[in-house]
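Below you'll find the structure, written out as structure tokens, and then a few comments.
With one protein chain withheld, the remaining protein chains of the complex are depicted in position.
== chain A ==
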Amino acid sequence: MAAVCTSRTRQMMGLLRILRNFSQNERLLSTSVLRHNVASDGPPKFTPPSKPVIIDKTQKEASLRRFLSPEFIPPRQRTNPVKFSIERKDMIQRRKVLNIPEFYAGSILAVTMTDPHVNGNLNRFVGICIQRSGKGLGATFILRNVVDGQGVEICYELYSPRMRKIEVLKLEKRLDDNLMYLRDALPEYSTFNFDMQPVHYEITGDVPVNLLKVKMRPKPWSKRWERPKFNIKGIRFDLCLTPEMMEHAQKWAEPWRPYDMLKEYDTSSLEEHIFKEVHENLRK
């Protein structure tokens, strides 16, 4: 059996060698033919070269992550859809000039703004995005950092004409959408170096989720984060609260909320529609 295989392979290798030689000879032959033609007939008959096969090394569009910025999704109101479509046109126009990358609450961003009170006119701030709010042109995001021991939060408007550059230094998600509890957490969780280098992130696949659970300062906190209305998963409650306190907090639970049909807002079809519209217009 083994002998047959080896003989087979030897035959195949032999064939391959012959073929390779053949191809080389063919190439030689083709060039020689051309030269021969030039010498005898004058201008050669144009033979179009064989079309090269381009292997598309960049990712196909289907595998790119489909991300629609949350401020494009209209709120659940009795407004005329014309108003949202016109606002969207303005937002797309602005996005053609300024590149607003994909980011989530928990990603680290560096923002450059024009500032009339600074010498060089530009003002750069690095921080972790703790909240993204607002719909339409008034969409905002809050960046938090601790500078010289002082916690600083700045609320930026995405579509303000003073924005010069928004860079994502580290793209990641956290366990919650709203990281306001970092105000009551230990300062090490909110400090980020201003000279941080951008970390490479993938354009395909899922966004990496940081499962970090944050340690808190002793109570009192600015808000009662243990209560179920905030639904926070990113705090280490076992280190700061007793199980009795956790149970006491459950008194404010509203178990009927997920079953409230009047509060349902299904945005899947709207999102698809808006995503297609935004992508087509941005490509133009």
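We take it that a residue touches a chain if its C-beta (ideal position, glycine included) is under 8 Å from a C-beta of that chain, and two chains touch if they have at least 3 such contacts; residues count from 1.
Rule of thumb we're sticking to: contacts and distances are computed from a predicted model.
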One chain of this complex is not shown here; going by its UniProt record, which of these names is it: "Trafficking protein particle complex subunit 6A", "superoxide dismutase", "CTLH domain-containing protein" or "Large ribosomal subunit protein uL3m"?
"Large ribosomal subunit protein uL3m"
Considering the complete complex, identify which of A:65, A:83 or A:236 is in touch with the unshown chain.
A:83
Out of A:138, A:187 or A:205, which residue would touch the omitted chain in the full complex?
A:138
Contact with the hidden chain (one of A:47, A:121, A:193 or A:267)
A:121
Over the whole complex, note the residues of chain A touching the chain we left out.
77-80, 82-83, 86-87, 90, 93-94, 96-98, 114, 121, 136-138, 157, 159-162, 164
